[in-house]
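Removed from the display is one protein chain of the complex; every other protein chain stays in position.
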Amino acid sequence: MIALEKRPEPSRAFSLAAPLLAVAATMFFGGVLFALLGKDPFEAIQTIFWEPLFGQHWRYYSPQLLIKGAPLVLIAIGLSLGFKAGIWNIGAEGQYIMGALFGAGVGLAFYPTESVFIFPLMVLAGALGGWLWAMIPAVLKVKFGTNEILVSLMLVYVAEQFLASMALGLMRNPQGMGFPGSRNLQQYASAHNAELLSGTGMHWGVVAAFIAVIFGYVLLARHRLGFAIRVTGDAPRAAAFSGVNPARLVLFCLGMSGLLAGLAGVFEVAGPAGQVTIDFNVGYGFTAIIVAFLGRLHPVGILLAAALMALTYIGGDIAQSKLQLPAAAIQVFQGMLLFFLLALDLFTNYRLRLGRKEVV
Amino acid sequence: MTQPLLSLTSLTKAYPGVIANSDVSLKIAPGEVHALLGENGAGKSTLVKMIYGLVKPDSGQMQMNGQPFAPAEPSAARTAGVGMVFQHFSLFDAMSVAENIALGMENAPKLGALSAQISAVSEEYGLPLSPDRIVGDLSAGERQRVEIIRCLLQNPKLLIMDEPTSVLTPQEVEILFKTLRKLSAEGTAILYISHKLEEIRTLCDTATVLRLGKVVGHCTPRETTTREMAELMVGKLLQTPTRAGQQAGDVVLSLTGLRAPAPNAFGMALKDISLELRAGEVLGIGGVAGNGQDELLAALSGERPVPRGMVHFKGEDIGPLGPTARRERGLLTAPEERMGHAAAPDMSLTENAMLTGAVREGLDKGGFLDWPAATRFAQSIIDKFDVRTPGTHVAARSLSGGNLQKFVIGREVMQRPEVFVVNQPTWGVDASAAAAIRQALLDLAKNGAALIVISQDLDELMEISDRFAALNEGRLSEPRPAQGITVEEIGLLMGGAHGMEVAHV
Partner (left out) sequence: MDLSSINPIFFFAGFFVAATPLIFAAVGELVVEKTGVLNLGVEGMMIMGAICGFAVAVESGSPLLGFLAAAVGGAALSLLFAFLTQVMLANQVASGLALTLFGLGFSALLGQSYVGVKPPRLPDVNFGILGDIPVFGPIVLSHDIILYLGLVLVVAVWALLKYSRVGLVLRAVGENHDAAHALGFKVKRIRTLAIMFGGACAGVGGAYISLIRVPQWTEGMTAGIGWIALALVVFASWKPLRLLLGAYLFGGLVQLQLNLQAAGVAIPVEYLAMSPYVMTIVVLVLLSRDKGAAPGSLGRIFHASS
């Protein structure tokens, strides 16, 4: 007879161990999945986790770690603030798109003027775009009590359509010979989010991601606002009693996560992606949800989780070309990770007790 | 002696870290009203949960009419003739009375037929109740009637009542006792759980006293003094709080026509509440649960700010101000619910000290929080109020009810409030912690603070209040001196017997 028993207080040790166990379980069951797909599980796991870092082409792959990781960190830090307080922004993908469109819009509007002010202006516009898009669910929640989960998610679909319309219409490259997509910002020096150190993948978005981690850490550990977020997540009534204004907290958390997602978008469109295209967004906004949970909603944890998730992206690409592993397999792999994490999380607050057989 | 209806033989039930019941035996005869007496945490609830099939004993036997009795689940207990009225009602707010009753019955008839049965039983036992009403709209006393009628419709041989009078006015208690006596006369045994000794002396034939999970004595309440029973129950003599009568000072808090809409569908609106509170006095506010206590506290704490002109603190209009601004001025509060309202369960005591102490203790420096100072503050609360805990780092939820209550009351008292409003300061707290808390409140008043103590425990209110008022349906009665007030008068202030008008027709 196994019984679940609530721990008197959350286990710190298990809180740290759960993500590692989840990764291990995912590797195991991922291996089983790959085997079922007819691939050698050991080779597949090795290709995904080892190849990008230590394989023979690591010089080519490792910059990708920063490129793929930075938007995940930026978005996940923002999401984690809300998640901690029980405010569920799951429309980061839409905010990311809007950030990119606002940023790129500013850049394209100035084309071909060259000025050092253009890129900073784009960054501001990107942040504004993401913030505005997130303020829609925030204001509706505060004013009317609408569910932010549904509204923010609906706005992803709206943003995707808007992206398509921009890529095919207003922002289409006049010299693109009719192909969809905007001018390539990589070829427009003032708007280009170029590599800061050649060959490292380091661009302004990576810098911003590290700043976001520090910002998130200080906010949560030391600042009144971060404390308000944590209390609200644990006990909303206690938060209200202590003087937290729930409406303002909703505006802050959603606004902040929108802003960070918008930043991720503008750094991406001006850098690694280069242009506004129909399929510009690749799901960072959703993967970041996994990153946020895997990182225990903790800024440093998110940094590590984003690195791991970026690795699976890169490793997944390699496995795709080398082993013909389907792209969807990586998506499944990431989904599994979240499953195991959520399941194992139980033991942070509960422990198993092997009881005697009950006698009556 | 006739064969007992129910006999329990050395029942034991252990939970990790606690032995809830150890070797408990007792016998109940048909028609007997048997009191189960004990402090919070003495193991009364666990014992009755075993009889009702919610918990399985680790060892020991139960017999019903001489036959082995081991209900695997409540429905088995109900089939065997056991009915139970819970302390925290097991009712469904959004459903009708009839639906609620149907849920608690084996083989419930169709709702139409059931409604007729409900009306019949409620008439027979003098418990008026309309089957179509939504339970969320009922008063606490009426809700209890739903549970009682639910049990009666099953023709129980044994009726378990867990602290039934804690939500009733004295007049409603009278009605309840009449019903119980009638049942007992008809041969239904009643297991009556309470820690109110006077009540037990008026109602019960026999009593079993539990302390820390063990039976410490049996007695015949009518032949035993309350003092003897209290000593059996608590195991030591208690100090009654001491107070120095003193002159009340200036008016520090005044409410003028305070109104607030109900916070939700089943909440209570505050209606035209006026009072003046003077420095150094304790105003006790009584009333049955759900008559606006939480709402009044929220309006005073600033959780639900009110329009201008309704709340004045030392002459300043503070109606629209939030909790932090009110705290800054010296108006401090402690809500009823410890876990989740007064304290965040998963956070450490340090963090919980920060929760309300940030402004007045200077723990918030320009938005950045001084954690070492918060830890010192938490430690000083622990020391001063004798909070039993391994340290400031433990989560609030790991503290026992009494210790956590001492912590959250101590947290506010340590901040030197000028006005302190507290709701149910000793609810669910063991006797020694309760005495300590009451003493702390009285000391606070002695040092010149003005107190409002909202409580459903009339004995407590009589013990510490200078003036008394009652909340009923969101209205506050005119406060009057507590000295010399009788239980009947209090009962009438509390609204008499709710919803009984129908009975007189």
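Order of writing sets the chain letters: A and B. Residues in each chain are counted from 1.
Throughout what follows, a contact is a pair of C-beta atoms (placed from the backbone, for glycine too) under 8 Å apart; a residue touches a chain by one contact, two chains touch by 3 or more.
Worth saying up front: this structure is predicted, and the values here are computed from it rather than measured.
Partner chains of the missing chain, restricted to those shown and counted over the full complex, are A, B.
Within the set A:Gln46, A:Asn184, A:Thr200 or A:Gln331, the residue that contacts the chain not displayed is A:Gln331. Of the candidate positions A:Leu21, A:Leu124, A:Ile149 or A:Ala307, contact with the unshown chain belongs to A:Ile149. Touching the chain that is not shown, out of A:Trp131, A:Tyr188, A:Phe267 or A:Phe286: A:Phe286 (per the contact rule at the top).
The chain omitted from view is touched by exactly one of B:His34, B:Lys49 or B:Arg467, namely B:Lys49.
Across A:Leu140, A:Met202 or A:Ala221, the residue that sits in touch with the chain not pictured is A:Leu140.
Residues touching the missing chain, restricted to subunit A, are 4, 6, 37, 83, 88, 90, 136, 140, 144-147, 149-151, 153-158, 161-162, 164-165, 168-169, 286, 289-290, 293, 326-336, 338-339, 342-346, 349-350 (touch as defined at the top). Contact residues of subunit B toward the unshown chain are 15, 46, 49, 53-55, 73-75, 78, 86, 88-95, 99, 102-104, 108, 265.
In this text, only the chains that are shown with their structure count from here on.
Those residues of subunit A lying in contact with subunit B across their complex are 5, 8-10, 222-225, 227, 230-231, 234-235, 237-243, 245, 353, 356, 358-360.
Against subunit A, in their complex, subunit B makes its touches with residues 16, 56-59, 61, 70, 301-303, 322-324, 327, 333, 335, 337, 339-347, 351, 354-356, 358, 364, 367-369, 371, 394-395, 397-398.
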